[in-house]
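Removed: one protein chain of the complex. Kept in place: all other protein chains.
Residue numbering begins at 1 within each chain, and the chains themselves are lettered A and B in the order written.
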Amino acid sequence: MADKTELAIELKNISKSFGSVKANKNINLTLRKGEILALLGENGSGKTTLMNMLSGIYTPDSGSVFIDGQQVTISSPEDSVRLGIGMVHQHFKLVERFSAADNILIGAKNKGHFLLGKNRYKEIEDIADRFGFKIDAAKIVANMAVSEKQTLEILKVLYYGAKVIILDEPTAVLTVQEIKKLFDVLRKMKEEGHSIIIITHKLNEVMEISDRVAVLRKGEYIDTVETAKTNEKQLTELMVGRKIDLNIDHPRIEKTKPLLEIRNLSVNGDEGNLAVDKLSFYIRGGEVLGVAGIAGSGQKELCEAIAGLRKIKDGMIIHGGVNIAGLPPQKITEHGIAMSFIPEDRLGMGLAPSLSITDNVILKKYRKGKGPLVDRKTGRAEAQAIIKELDIVTPSTEIAVRKLSGGNVQKVLLGREIQSAPNVLITAYPVRGLDINSSYAIYDIINQQKLKGVGVMFVGEDLDVMMALCDKIMVICHGRLMGVVGTDKITKEEIGLMMTGVLNTVNAKEGKTAGIARDSALTAEEWEEGLEYAAERAYAEEDDASGERGRKAMTVARGRSTGSKRKEGADS
Amino acid sequence: MKGFHLVRRTNVKLWQRILFYVIGILVSLVIGAILLSTLDIDPIKYYRQMMTIGLIENKYPEKAIEGLLKIFVPLLIVSLALSLSYRMKFWNVGGEGEFIVGAIIAAVIAFKCSSLPGPLVILLMSLAAFIASGLIGLAVAFLKVKFNTNETLVTLMINYIALYVITYIADTKKSWNFFLDKESARPKFAKFPDPAKMPGIKIGNVNLLYSVIIALALGVIIYFYLKSTKQGYEISVVGDSTDTARYAGMNVGRIVMRTVFLSAALVGMAGAFSASTAATISTSITNNVGWTGVIVAWLSKLSTPGIAVVSLLISVLQYGCQAASVSYGSVDHNFADLLQGVILFSVLVADFALNFRIVRRKEADNV
Partner (left out) sequence: MSDLELITLFVFNIVVYSIPLLYGTCGEIITEKSGSLNLGVEGTMAVGAIIGYIAGCRSNSFLVAILVSFLAASLVGALFAFFTVTLQANQNVTGLTITTLGVALYFFIGKGLSGMGKWPVLSSSDKMVKGFKNIEIPGLSSIKFVGKAFFTHNILVYAGVVMAIVLWIYIEKTSMGLKLRAIGENPAAADSLGVNVNLYKYIHIMLGSGIMGIGGLYMGLNMSGSFEGSNCWINGYGWIAIALVIFANWSTLRAIGGTFVFGFFNTLIYYNGPLANQFPHALGWLTKIPSQFYSALPFIITLIVLILSSVRKNSSSGEPAAKGINYYREDR
């Protein structure tokens, strides 16, 4: 153990909950002076929450913080700045309409800055120069590229004399060259005596930049290791945990032909970045396809795109021989595709939290039935059936979903999706935040669906569960396919390596590209034609603001794939 | 507040809620009492006279009931209507303007179609007002959906534009201006022809206007509309989470436009009722109902039965102040506005006390 005086920061027994969700459980962490510490962990492991407590955005429920050996209380960002902690948040905290200099000067403490003179640009540029940055201080943030904004954020932190610098996923938005530059900057800062925490999940970067690695898993502190004495394999193990044999049933039945085929799918994220990148895969009836990947690898965008909630940039989604890419969500539901996504706050997508269970159960079919009235009688009966079938603990069907406990909320959501008797069930993070028993109940539900011949796509966080539950696992990294593997033919470590982009098995098998079905509903020519049209459509939409040409091309693409279905029917 | 922070409280019990609100209202009344005593008015006597709205010690108590209902009907309808918009977080504060437009259009029908039979004229007046004001709401909603134009400010501007339109009509003595009394030398609004007057039925001594019955029926209809119809269901989902609404395949923009149309249209209809009841229009026809409606809708947490109760209470407050001003010349209806404001603020404080509690931060033992 290092000498106490060498520690820039020491966290002891820090805990933080949001409602019933424990984001951090008794975490201990140390940061040595002048080191780069990588904070490693999967999605939802509590890294950002922990760091936000250092930056004063959250207040811990319990635990203590020591800076330079002194116990401190950080109850606001002001405290944090004063204590020499600076954080570069993943979502930049910049005023878009201000110049770079003004963004920095927001926090200025009035010494010699009562008036904002023209000389402030020069002054800021000089300071930037001293830290080794070249910036245009008069440039408006709205006109900046992402990397410029990040430089500005780092400069902001340095300007206020931060000794400890925290960077939350700084490389997520950068190109390879920019990452290299960033790392040079970090090394330089380290040489100058700064202590740095970098939140990341990219193992190669951890190995390259850090001195030590602290690992969190599911809100708990796991271990801290010296980077020089470890390797990617060990880190992956720490991050995902050792394989635990879970007693999850894994029934097997005859698989059908592919129900849902996705080819070359590209989808943009909220920031306009490419979130899903030319992804191809398929789901058969009677199988559970796991989707593994690190936080924000495009899982959410993929689910939303399939469900029709997000615009598709390029590619095709074939269901029942028809291209459903670009259809409205209602039409996709009618196709028998059900999607349930549990976001990090566990409410929101797909649920109206203030409405009753009944009202949430009827969400997708309230239009059914003649007349202007909502058929709540059937809805209530269905809600009752779901409550009974899934053992939902609730005083009645009429209670607001918000008031249920997490597990029960998730059962309501999943129950509704199952109730619509889908042939493809997409479920993302269905056990997020649940205890063991509730989780097992959810696994049972998924297995039952599989036995009914439904094709299930399971987007998960816990690799042990996925290894036990799924028939195949598709691994994505930055929206790109890293391979599709049978769970009986792969180790957890291999999946971990694929998740972090170290291992790619797409073309590992000779004569078979992962994600492309041999018995596809369409012929190779039809795929090619359809994709050509889809690409043309995407191109046209970028090209032509009115989208007129684009829409036309889409119709053609859709018409064609419909046509091919008919042809196939005639053949068989 | 170092070491302390706020934590959201869940599961507030109904009795706690009621208790907090009652305390809030009591505090408001005490504040009102202090203000009254500064004017050397005995608050207890004043409050008694106010709460009994002049029913006792009055030769014609039925007039008190009728007067109360004249305030209650527009307030109920407007609050219900505004609550429809607020349920979708659409800040329609254009109650005043929509009300005036409804009243003007109703007056046009009243003067121009007086040859038709009575009920038909009133039906036409209401319908025309409904559509005219509704279209204003629709236009504002369209701008919001399409361009994200700030609906609060747009509806605010419309209020004043409508106010000056009616002022113009009121002040302009010209041959085309059929709104004004031809006999009077000074510009003065003419009385509506008889068929355009709101009829009623006699119950005892009270002339119960049909508008009261319609307003109450409207309350019931809106209650069921929100609770049982597909459109009402859409409103609740969109109001709770637009993401979820989109996920369910709802066209959020269309639902917003439809609902705001309805919201503004009902306010316009209330304007037509008021015009028909008074058998004339005036520049002060709204009686601030567009503003009071916002307060009522908010006080009742947008619940339909709540609106019925709160608008009745506020009507009692307002009419009671009018009635009490007979004995207390220096205190008029503005005292009701004053109390209203204080009550709303007290209830906001009560809500905060109900929903949050202050928690002391735990420090872990130093090891």
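Just so it is clear, a contact is a pair of C-beta atoms (placed from the backbone, for glycine too) under 8 Å apart; a residue touches a chain by one contact, two chains touch by 3 or more.
Please read all numbers here as calculations on a predicted model, not as lab measurements.
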Which residue of A:Val95, A:Ala385 or A:Leu451 touches the chain not shown here: A:Val95
Candidate in contact with the missing chain, chosen from B:Ile56, B:Met157, B:Ile203 or B:Val326: B:Met157
For subunit A, the residues touching the chain missing from this view: 55, 57-58, 76-78, 80-82, 87, 89, 93-98, 102-103, 105-108, 110, 113-116, 142, 156, 160, 345
Chain not shown, touching residues in subunit B: 35, 38-40, 91, 93, 143, 147-150, 152-154, 156-158, 160-161, 163-165, 167-168, 171-172, 288, 291-292, 294-295, 298, 329-332, 334-338, 340-342, 344-345, 348-349, 352
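In the analysis below, only the chains that are shown with their structure count from here on.
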Chain centre separation (subunit A, subunit B; CA means) in Å: 46
Complex contact set, residues of subunit B against subunit A: 1-3, 5, 10-11, 228-234, 236-237, 240-241, 243-249, 361-364, 366-367
Subunit A residues within the subunit B interface of the complex: 12-13, 59-64, 71, 73, 75, 307, 309, 328-331, 333, 348-355, 359, 362-364, 366-367, 372-374, 376, 403
